Each structure stands twice: as C-alpha cells, then as structure tokens.
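The block that comes next holds chain A.
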Amino acid sequence: MSNSPFTSVLAALTRQRGVRASLVVDENDGIVVDSNLQIGQDGDRVAALAASLYRKARLSARAAQLGTATFMQLEAERGRICAAGRNDLVLVVVADPAANIGMIRVEMIKAAGGLP
Partner candidate 1 sequence: MSITAVEPWVEIPLRKFVEEARTVLGLLLHPSGQVVAQFGFARAVDVMSACALAAAIHASAGELGKQLEGKPFRGLHHPGRDRQLYLAEAATPRGTFIFLTVFDQESSLGLVRLYFDEFCKSLAAAAPPAPRRVEPVIEERFEQELNRNLAALFGRG
Partner candidate 2 sequence: MSLVNYATREITCKIVYYGPGRSGKTTNLHYIYGQVPEDRKGKMVSLATQTDRTLFFDFLPLDLGTISGFTTKFQLYTVPGQVYYQTTRKLVLQGADGVVFVADSQARQLEENIESFQDLHANLAEQGIDARAVPLVIQYNKQDLPRDLILTPAELNDALNFRGVPEFGADALHGPGVFETLRSISELVLKRLSQPVK
C-alpha cells in the first residue's frame, strides 16, 4: 500500500469490522487512486464497476431532483459495496453481510466530506 493523502482514511475504514477492502477511485475514469486491499483482491475491477455505478446513481438522484447523492449501497448475497463521493473522487468499501453498515456509512460520509 503506497503512502498517499488517502492512506490513513482507507486504513481507518478497513479497520471497521467486516470491511474487506476500501478504495479511493476517480469517478470519471474508474481508475484506482489509492486502495487498501487484501491479497488476491482485484481492486481495478471493483473500482471500475463501482465508480460507474456510483456515477449512474448520482446522475439518477440529480435527474429525480433529489439533490446530491450522499451514499450508495449495493447489497448482494455475500456482501455489500458502499460508495460515497465528493467532486470527482469516490470512496468505495467492500464489506461482509454482517458488517455494521450503519457505522460504516457514518464513517464513509465523514471521510468523503474530507476528500479534496
């Protein structure tokens, strides 16, 4: 894991119980800016798809005149993907089904607010 402005934010998120991976992704390109992953995880794949999803969610919220999207959650059989963004950056977290999603959500929204 490289030392970047996002290292401590990602480390704090990954310390949350049930969080398997955390990433900062460029929303426009879908490219990883920084990540905190377990060995064997494909961060690039998650980044590209999650950024695309978040972007669509953000545009949907705007189209529905609901204001700025603050948090997105995708629930699947074996876990969740959560995303919160600011400007062109998106925080993405991959978590277990049993993870404390409420706490993760609070931490992500706080962290996203600190993104440049």
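Operating definition for what follows: a residue touches a chain if its C-beta (ideal position, glycine included) is under 8 Å from a C-beta of that chain, and two chains touch if they have at least 3 such contacts; residues count from 1.
Here is how the candidates were picked: all candidates are chains of the complex that A comes from, given by their letters.
Since the structure is predicted, the reported quantities are computational estimates derived from the model, not experimental observations.
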Ask   = Out of 1 or 2, which chain touches chain A when the complex is considered as a whole?
value = 1
Key: chain A - residues contacting candidate 1, complex   = 25-26, 28-31, 44-45, 47-49, 51-52, 55
